[in-house]
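My questions will all concern the structure given below.
Removed: one protein chain of the complex. Kept in place: all other protein chains.
A and B are the chain letters, set down in written order, and residue numbers restart from 1 in every chain.
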Amino acid sequence: MDYFLELFFGGLTRGSIYALIALGYTMVYGIIELINFAHGEIYMIASFTALIVSSLLALQGMTGPAVLLLTAAAAIIFAAAHGFTVEKVAYKPLRQAPRLSPLISAIGMSIFLQNYVMLAQTSDFLPFPNLLPDLPFVAEYLPFLGATEFFIIVTTALVMVGLTLLIKFTRMGKAMRATAQDRNMAMLVGVDINRTISNTFIIGSALAAVGGVLIASHIGRINFYIGFIAGIKAFTAAVLGGIGSIPGAVLGALVLGWTESFATGYVSSDYEDVFAFVLLVLILIVRPSGLLGRPAVQKV
Amino acid sequence: MRKGMLGFFVACVTALTLVLGGTALAADTIKLGVAGAHSGDLASYGLPTKRAAELVAKEFNAKGGVLGKKVEVLAEDDVCKPEVATNTAMKLISRGAHVVLGHICSGATKTALEIYNKEKIVVMSSSATNPELTQSGRYPLFFRTIASDDAQAKLDAEFAMNVLKVKKIAVLHDKGDYGKGLAEYAKKFIEESKKAQVVLYEGITPGAVDYSAVVQKIKQSGAEAVIYGGYHPEASSIVMQMRKKNMKTYFISDDGVKDDTFIKVAGRYAEGVYASGPKDTSKNPLAIAAIAAHKQEYKSDPGAFFLNGYAAAQALLNAIQKAKSTKGEAVAKALRTHAVDTPLGKIKFDKRGDAIGVGFSMYQVKNGVYVEVPTTAGAAKKR
Partner (left out) sequence: MGPIRRLGHSLVISLWFMFLTFPIMVPKVDTIEKTVQWRWDNLLYVGAGSFFLSLLWRFLLERKERGPFRAAEQEKKPVAPTWADRLRGNPRALRSVVVILALAVCIFPFLPFVTTYQVNILTNAILYIMLGLGLNIVVGLAGLLHLGYVAFYAVGAYTYALLYYHFGVGFWTALPLGALLATLFGVLLGFPILRLRGDYLAIVTLGFGEITRLVLENWGEFTFGPSGIAGIPRPGLFGMEMNLHEVTIYIYFLMVGLCLATIFVVRRLQDSRIGRAWVALREDEIACEAMGVDTRMAKLTAFALGSTWAGLAGVVFAAKTTFVNPASFTFLESAMILSIVVLGGMGSIAGVALGALILILTPEYLRAFSEYRMLAFGVIMVLMMVFRPQGIVTGVRRVYTYTRKGQDGKET
């Protein structure tokens, strides 16, 4: 039973990590139907920003939660700025283009950002300090969970609730939903499309930044290549849950995390990713638009 | 504009073709080709060898070159991918390389050797450790300044069984060419010796965000020691998660982990980790001089396989000097008959192409540095 619980919480942590990145994917997809391959790189840039800012603060002799807050703030601001800029440069000129063109532009952007960080910083792995506070009560009540893992799970839950509220109840959220449903119609009723799309990129990138700080603290090392693998996994999670659906992305990420964790624990980690993808294929065969995705209505 | 763009592209390609084609007819020099990963995610393994070659070339040129000619380094990137390595090898041949130092990864080396073999060019790698490269006898003109995986796996396995005296061992690898090869040999040695039992044999997924499930599995299997074949990024994650879970399991790994970056990344969790690596030659005056030269030229500490690369470059140039020729067979013969002083000690090469006297030692992280530990029974201290 202990073994099961440990695997369960391991999968939960892993799933939460995927969820934070998957949310950005799913939001962007929902609004402009683009698989944003550069999203993983935004997460990577956020991790680098966090590392640089936290090291600078540490050199100033700063310690404690203040470092975490300032670092997270910097990572969020710069990640959001990058998301905003990437959209303006690589996707906005392609609004009217054939559907696959922005995808290729996104792949190019992803290659560019990876190499930009590699050249400006380093190709080596860099140690990342654990910025998260050590919570003693976690060890007491939840022996299977480390403080970091606890922090990741709780943050993901909070972020998801916050995001749902934002989308359901604010003006910006309404504009986003309207744009996602029908861009031309939204434009007609006075929604500023460009602004709404920019907002989506900014929020999605900010979430990736939260993910970046948490994950880097959890793994303890970063390099310029981390965005790629995390991006693919998050994308898988987003589709699994039904791309475009926010609770779907979280559910998909958790299912993916658990599958990988249990597959490793009870079968073999040799085939960990194979299990993940086989599950994906099976789910999509049974439910062709993902777990929580609404079946697309075919307009005739 | 469209017409212009295409025209511009065609012009660029033509111009570059002419330029690149022209370089093959450059001045009369001894051309030392250096191939390996100089960009991409494995660049940190390839760049030190390239720098070593440049330093050695500078040193030889300062002394008047080889056979009265200047040494020229031709560096080409192969990103450690077999299909790119073919292009790299042909590019080096087209540019007129006389001998080649490289490649870095075993897969790329194998592919490239098929091409160098046809042209009878001597190749020496500083880091390709796949046993087949020398043991198969397929590549008579291949040499290396690093010992092969099976030697290292044997050391790791025997160290665990004889020195640490563990009975249950978990063998893990990163599913890569290098890591899995090493793990397979380690598993074979343990099973053949019958002194210990392999309780877990698994490949982990490189680059994953979290290894807690594998760590749980190690814990569940009751292993007293982990032998890990692979590189340091994953090793540091596994070690950190093991130690955070208060697991005191020994962690033994290979020269992909015997890298200072591992200690930097894993920090205090790295303490007590064992890793095998090339024999410690840091007391060798030539090694000290080589490292000092690197520091002066590049303002940083040399990286992985730097000394192996340095020794390989020296051995190659020295062999050309001794053979008084750049012909493949003559150089190969000189490499086998004339010993040369290098940062790795005085080395020459055996029939198969392995350097004689280059072997592995076991190291342990103590107070943030790798310290050599004895590999004979009874000498180990409990952590």
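Annotations for the structure displayed:
Just so we're on the same page, contacts are C-beta pairs under 8 Å (C-beta built on N, C-alpha and C of every residue); 3 or more make two chains touch, one makes a residue touch a chain.
Keep in mind the model is a prediction, meaning the values are calculated, not measured.
Residue B:I115 is the one among B:I115, B:I227 or B:M362 that touches the chain not shown.
Where chain B meets the omitted chain, the residues involved are 1-3, 5-6, 9, 12-13, 16-18, 20-22, 24, 38-40, 75-77, 81-83, 86-87, 90-91, 93-95, 106-107, 110-111, 114-115, 118-119, 130, 132, 138, 175-177, 180-181, 184, 203, 264.
Residues 29, 33, 35, 37, 45, 48-49, 51-53, 55-56, 59, 74, 78, 81-82, 85, 89-90, 93-94, 96-98, 100-105, 107-117, 119-122, 126-127, 129, 232, 235-236, 239, 243, 270-271, 273-274, 277-278, 280-281, 284-285, 288-290, 296, 298, 300 of chain A touch the missing chain (whole complex, contact as defined above).
The criterion applied here is as follows: only the chains that are shown with their structure count from here on.
Chain B has its Cα centroid 35 Å from the Cα centroid of chain A.
For chain B in complex with chain A, the touching residues are 39-41, 43-44, 175, 202-205, 207-210, 212-214, 216-217, 220, 232-233, 236-237, 240, 244-245, 261, 264-267. Partner chain B is touched in their complex by these residues of chain A: 3, 6-7, 10-11, 13-14, 17-18, 115, 118, 123-127, 146, 149, 215, 218-221, 223-226, 228-230, 233, 260-262, 264-265, 268-270, 272-273.
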